[in-house]
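Note that one protein chain is taken out, while the other chains of the complex remain in position.
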Amino acid sequence: MTDIRWGYALNQWKPQFDDFVRREDHERALKTLSIAGFEGVELTAGTGRWEPLGNPRQLVANFGSLAGFREFLSGCGIAAVPSWFYDPQQRSMEHLTPPYSPLVAADVAGNVTRAEWFAGALAQLGGSVLVVRAAPSAGDAGPLDDAALRRLADCWTAVGRATLAHGVRTALHVDFLSSLRRPGALDRLLGLADPAAVGLAVDTGELTVAGLDPAEVIRRHPDRVWHVQYKDALAIDTDEEYLQPHAEWSVRQRGGSREIPRWFAEPGAHGGLVDFAAVTRALLDIRYAGWVVFESDQSPHPATSALLGGYLLQRELRPMVTAA
Amino acid sequence: MAWTKWSYMDHWVTETPQGPQPPSFNRAYMDRYIKQLSALGFKGFDTFFFYLPMLEGMYGSVKAFEHFLQDNGFEKITGIFSAYPYATKYTAPHVPETHDRIVADCMATVRAVEGLSVENFIVMPSTTYFQVEPVTDEKIKIMADLWNRVGQMTLEHGMRTTCHFEFWGAIRTREQLDLFFRYTDPRYVYFFCDTAQHTIAGVDPLQMFRDYRDRCTGFHFKDTHTVDEHEAYRTPPDPELMAPNVTRWFYEMGTEGGLVDFPALMREIVASGYDGWLTVEHDKAELGGGSYAEATCVAKWYIDNVLAEAQAEAQLEAGR
Amino acid sequence: MRDTLRWAYALNQWNIRMDVFVRHEDQRRALKTLSALGFDHIELAAGTGRWDNLGRPEVIEINHGSPDGFLAFLRSCSVNGVSSMFWDPGQPVEEEGWAFRSTRNRADHAAIVESAKPFVDFLAAIGAEQLVARPAGSAWMQPPLGRDDIAAIGDVWNSVGKVAAAAGVGLALHYDCLSAVHTADELRRLLDTTDPELVGLALDTAELTIGGIDPVAFYEERHGRVTHVHLKDTRYADTGEEYRMPGAETTMLRGGAGRRIERWFFELGTEGGLVDVKAFVGALRRHGYPGWVVVESDHGGNPAELAMLNSWYLQHELSVARP
Partner (left out) sequence: MTADRLAQRSETPQRRIKWSYMDHWRSNGPAGPVDQWHSHRTMSSFLKQIKAVGFDAIDTFDFRLWQMYGDYGGPAKYQEMVQDHGLERIVNIFHAADYDLRDYAPHVPETHENILEDFRVTMGHWSSIELDNIIVMPATLYYDMEPVTEDKLKISAELWNRVGEITAGHGVKLTCHHEFFCGIQSEPDIEVFYSYTDPRYVSLFVDTAQHCIASVDPVALYRRHAHRVSGFHFKDTRNVATGDDHRHRPDSEIMAPTTGKWFYEMGTPHGLVDFEAMMTAVRDNDYRGWISVEHDKANKDGGDYSESTAVARWYAVNVLEKIYR
């Protein structure tokens, strides 16, 4: 029997910076997730007063304390915040600190401080994994030679050891624009990093768009898979457009040369490319114990995506896990 | 054990390339809509008589649509809603000359669901108030006679004709309701309790259920923030959408400012031994930027968290 | 180059569902949007019931007291009047006891002429010019047209045309891509069986294009009979038999089956638009087309946005000056 708990990523409700700011919007979203069958909600790091759930200081400013926020969650039927997605390349208005690059040795100290800030809060919210954007986009960082991979490994080892002190594990998240998408790069990075301090967050949608098979990645690193995100993919970056500069805008937001309207959708979406039964079987095979967080990235109708995800969970995936 | 017999009344709007439309837009949207209701744990599905031909078009037959419901965790189609909100020279429940046409229409609807085990044939007993007024005892008697006839016919097909009273209908005050039920035959005409409509009309739905417990065959659980104090119910051309000072009458359970005491109603239902279906209805939930999907989630959350608690308390009290 | 084109906008674009676009303040916002965009006339579309309160003369009367009261309502938003009204006699309505009628069926002709009268009288009362009518029901619902079918259809429209003319209102038959009158020849035969004095053609650029008829060529050929125009774009044409799919209103026009195209009608100048709008409007100007040009895009995402994009196209691509 494996112990898998199911969560949902809240970022889906915030398409623009001035959306999803009011308390009643959060309450209705959390109740939607709870009723759809999810017990945890994954937060995404954000900065500034229009990101009330973005970082520990904003949570305290809005709920009085982290315990106050936890009370708010349980009042909506949500048991815990399993994980926090943290991209160091985002500035912090709370600390007046600039973006940090995991490839720059001088940024490691600042990165560790900020990661500990999130990990400490996460522990109090019942969470266990800090999901970190492992590397910058390939179009901006260029190919990763061994020296670069070693710098990445050292950075995340330092961060991982720091968060462990708070009982929180650090898991590397690879998105389809990441330079770690190149053949062998991820395996070499995991090899160089401290296996006790750095794990892997498998995002089925991002890997599929990058032309990788999530089930195969899971089987290749049975003891390093510390977090899983279920997201469907609607297209594959076959022309390697991830290598373009500013691909965050030109490719991810605008869909690249083919103007793909949506790269991602809720698990089980019409036209989805990810085989979630196969991925779930791979998790069962490696006896994965931890959270699986559903997400759809931006959706034209967040509540609908949450319900369709809940449908797949209740009808297919949860029965597979309980039967195992 | 939490109450399982919850059904959903078929109001929904979803985004399509042609703007926000009902899910009957095409088969793919209807499938997705049923999956969303299934994920919330609804077991019954009520729909309008005018959707039956569309369901036939999309699924091949109403029976085939019911199979699709059953493949998705539903038990069956639990109710059909038939109504004449607006009087015309062809159909008006308070005009005897139109009764034959209305009975024939009801017969056609009953035949369209032949072979299924639909329980409730829900009807609006009257048209808009302003087309009936002055509302005399005589007119209430005429309407009662009509629904006795229809009730007898639908019972022969296993369906109970059950009356759902709009706040803008001709039968709305407590006196009118009592008179109507006195004129109707309890074997053929039943009571369908809409919590919001009665509250808007200034009638306590809980008291109505207590007094007509034996004739009650179903509920619409929906909330309202407003009692009609400006006679919206009788202002032409339309009170439901065009009331001068109220832009939205209906809300899902669990919103701030709701007037209906649902926990008390739930305790009363458990104590009374009622074991029929309870139906959630959202009507025009998209007003003011709302969404049917989210409103239904919030309502089902309220059912599974707040009403389940009230139910448990009532069961303890009743020593069950 | 003198240009006498008169431009109106189809209000049905806002009426996307039964229970929307009912409150007067919502309608005023739409009318003000159109006025701000330079349109001072609108086309109405027939409907049914108390919530379709711009769709039935008797319901409009309840809402605004009288035809003049309705005109005052429009003018409060700087819209001066109604150019025309679209009506499909084959669409069952509550006010007619949901009766189903077909223009092919001579037994229905008397009832059809009778059901046209409220519209003719209302249009006359508000000074509108054209009753725009769907000539025949959908092709998928009936066998292909025979010779006497077209004769029957022609007869009933001549009768309606007579009633309309007596009230000073024009009648224009509106081709649509699902109608039994589908091919160019069928359309020609229908025009030939109808009296040019009593019955005109409402040429819809997108509907013709979807049906496989070139709107510019057909206008050049029959410009004398064209008394009304619907100007809108489309990105697709029927592959040949899609209009015969059962339930084509849903399976074809809402992408329920076949190629799963969920939106066929678009605003002017839409990317990948198939209608050569500039050539068509040029032809209208060359022939001194006397009637109304009703701009529309049917149901898309955001009605106001579509109207604004249409207006931009008129101003920039067709050099139509905003007043």
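Chains here go by letter, A, B and C, matching the order in which they are written, and residues are numbered from 1 within each.
Keep in mind that, in the parts below, a contact is a pair of C-beta atoms (placed from the backbone, for glycine too) under 8 Å apart; a residue touches a chain by one contact, two chains touch by 3 or more.
All figures in this text were calculated on a predicted structure; none of them were measured in a lab.
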Partners of the unshown chain among those that are drawn
A, B, C
Which residue, A:Q244, A:T280 or A:S299, contacts the hidden chain when the whole complex is considered?
A:S299
Quick one: say which of C:D40, C:E96, C:E242 or C:E296 touches the chain that got left out.
C:D40
Contacts of chain A with the absent chain, listed as residue ranges
15-16, 18-19, 21-24, 48-50, 52, 58, 61-62, 93, 96, 246, 249, 253-254, 261-262, 297-302
Listed in rising order, the chain C residues that touch the chain left out are 1-7, 25, 29-30, 32-33, 35-40, 77-78, 271, 301-305, 307-309, 311-312, 314-316, 318-323
Footprint left on chain B by the chain that the document does not show:
15, 286-290
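One rule holds for everything that comes next: only the chains that are shown with their structure count from here on.
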Based only on mean CA positions, could you tell me how far chain A sits from chain B in angstrom?
43
Chain B and chain C, separation of their C-alpha mean positions in angstrom
37
So which stretches of chain B touch two or more other chains?
28
Help me check something: in the complex, which residues belonging to chain B touch chain A?
14-15, 28, 32, 35-36, 38-40, 73, 254, 256, 291, 293-294, 297-298, 300-301, 304-305
Counting only contacts in the complex, chain B reaches chain C at residues 13, 16-22, 24-28, 54, 57-58, 85-86, 88-91, 101, 128, 236-238, 241-242, 247, 284
Mind listing the chain A positions that touch chain B in their complex?
24, 28-29, 31-32, 34-37, 76-77, 270, 300-304, 306-308, 310-311, 314-315
